[in-house]
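Just passing along the structure, written as structure tokens.
A single protein chain has been omitted from the complex, and every remaining protein chain is retained in its original position.
Labels for the chains are A, B and C, by order of writing; each one numbers its residues from 1.
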Amino acid sequence: RYGYFGMDKPEVVKLLLCGVSGCLTDGKIFLSLAGEEMVSVSVRDNVGIAMLQNGDVEVILVMSSGSLLPKALSDKLAQRTGCELRQFVGSNKEEVEKIMKERGLGWKEVAYMGNDEPDVECLNLAGFSAVPKDAPTVALNRAKYVCHSVAGCGAVREFAEHILLLKKEAKS
Amino acid sequence: RYGYFGMDKPEVVKLLLCGVSGCLTDGKIFLSLAGEEMVSVSVRDNVGIAMLQNGDVEVILVMSSGSLLPKALSDKLAQRTGCELRQFVGSNKEEVEKIMKERGLGWKEVAYMGNDEPDVECLNLAGFSAVPKDAPTVALNRAKYVCHSVAGCGAVREFAEHILLLKKEAKS
Amino acid sequence: RYGYFGMDKPEVVKLLLCGVSGCLTDGKIFLSLAGEEMVSVSVRDNVGIAMLQNGDVEVILVMSSGSLLPKALSDKLAQRTGCELRQFVGSNKEEVEKIMKERGLGWKEVAYMGNDEPDVECLNLAGFSAVPKDAPTVALNRAKYVCHSVAGCGAVREFAEHILLLKKEAKS
Partner (left out) sequence: RYGYFGMDKPEVVKLLLCGVSGCLTDGKIFLSLAGEEMVSVSVRDNVGIAMLQNGDVEVILVMSSGSLLPKALSDKLAQRTGCELRQFVGSNKEEVEKIMKERGLGWKEVAYMGNDEPDVECLNLAGFSAVPKDAPTVALNRAKYVCHSVAGCGAVREFAEHILLLKKEAKS
């Protein structure tokens, strides 16, 4: 079950909201005896984000309320990619609508990548939405696009390429 | 060979006992030149544990006697999830029965997730039991449920969802 | 889609240019709270590089302009393997042609291993070229050889063995 499902054609995606844990990372956290914490990120996904930025799509990294990933690590990931990071306090839907309002955007202009229960509403509402191949079922069933790549290993890059392809098709 | 086998219907699971090494972690330990030790844990499994806690199922992390995982790392994992951690000294069966006695529970109210030889008796006795997909054969053959997910990558979350589904079905 | 495609028979490969991120490494970078960064490398790929060096094929590690891998980590990887490291400033094609000129080599004597968009021209031009199995499509479609191994897990070793096999066949 890969590919597009009941998707509104996103002629003008202007913003990608991308979950950090389980989308940009593989969802794993390394803990050490000395108290160190580590996550991994794929250079390939960083390239995907840069491709969107070069194609006039803003990318914002988002953390759901109650996320177990340390904020400091998400900050590092945001810094590496030149993205703004938003730590959500309210529901993801409310928070995303705030961001949309700031920018004067509607849901059809928004792409959303998430991987779990708090993302379900946004996966439904966004003009274009995706989950990594290995997302929990609750999110898999709601995404308009299911990546062939797993989280932390190219899923963001894959979604970025699809967004850019659709933008190109919409123009021609 | 996935799914349920000869399972007593666990109408009222009240407690999940979950192995740390090879269930909550992927069973790997990273060792460094400087003497540091690291394990990884999936945010997804942490979410699974929180789902059970919110659904009135207590979760206790357990370490078999002679476990090679440093106690200090298990403590960190327990702290992250808000679970009690028990380091077993006697056999897993004896130790689990102590915990059950403390809480006035019978085996039918207990769910057990393990992955190796010391877990076999409890996998047999617990009303509901599971192993990650990549567990050694000795444990695979005794679990009532074999996860589709591997250890450290969602197996605990998967088992948590099944426990909650069964609780819901039992009520209706 | 594995194996050779429209390849000029590389009778005399004298130089392998091998990407660091996504060829020698798996493309992942680990980031820690304390600011530490880590990459992994497979001993098996190190052995593959040594096999080429012993077979009179020079190996140079290359980083595309704008690479997100810290130069200091690439230096460590180069040191481990006894390879020169080149951090490209211009396009990969220009930079490779500089290296070829220094050594008096033509494209037919050059093997190239890359994994992404900046590598496409060189994958086309080199007498022998390869990508790891898990490279993005843009590079997969241009390589003369697609490895059965993924990046950071033996792809360099696999390519090294093929280069040496072809050298042997060319001699006999």
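The criterion applied here is as follows: contacts are C-beta pairs under 8 Å (C-beta built on N, C-alpha and C of every residue); 3 or more make two chains touch, one makes a residue touch a chain.
Computed from a predicted structure; not experimentally measured.
Engineer: Using the whole complex, pick out the displayed chains that touch the missing one.
Structural biologist: Within the full complex, the chain left out of view touches B, C.
Engineer: Which listed residue (C:Leu33, C:Val47 or C:Ile60) would be found touching the missing chain in the intact complex?
Structural biologist: Residue touching the absent chain, from the options given: C:Val47.
Engineer: Spell out the interface residues on subunit C facing the chain that's missing from view.
Structural biologist: These residues of subunit C touch the chain that is not shown: 30, 36-44, 46-47, 70, 72-73, 76-77, 80, 152-154, 157, 161.
Engineer: By the contact definition given up top, give the residues of subunit B that touch the hidden chain.
Structural biologist: 21-22, 27-36, 38, 67-69, 116-117, 134, 136-137
Please note the rule applied: only the chains that are shown with their structure count from here on.
Engineer: Using only alpha carbons, which chain's centroid is the nearest to the whole structure's centroid?
Structural biologist: Central chain: A.
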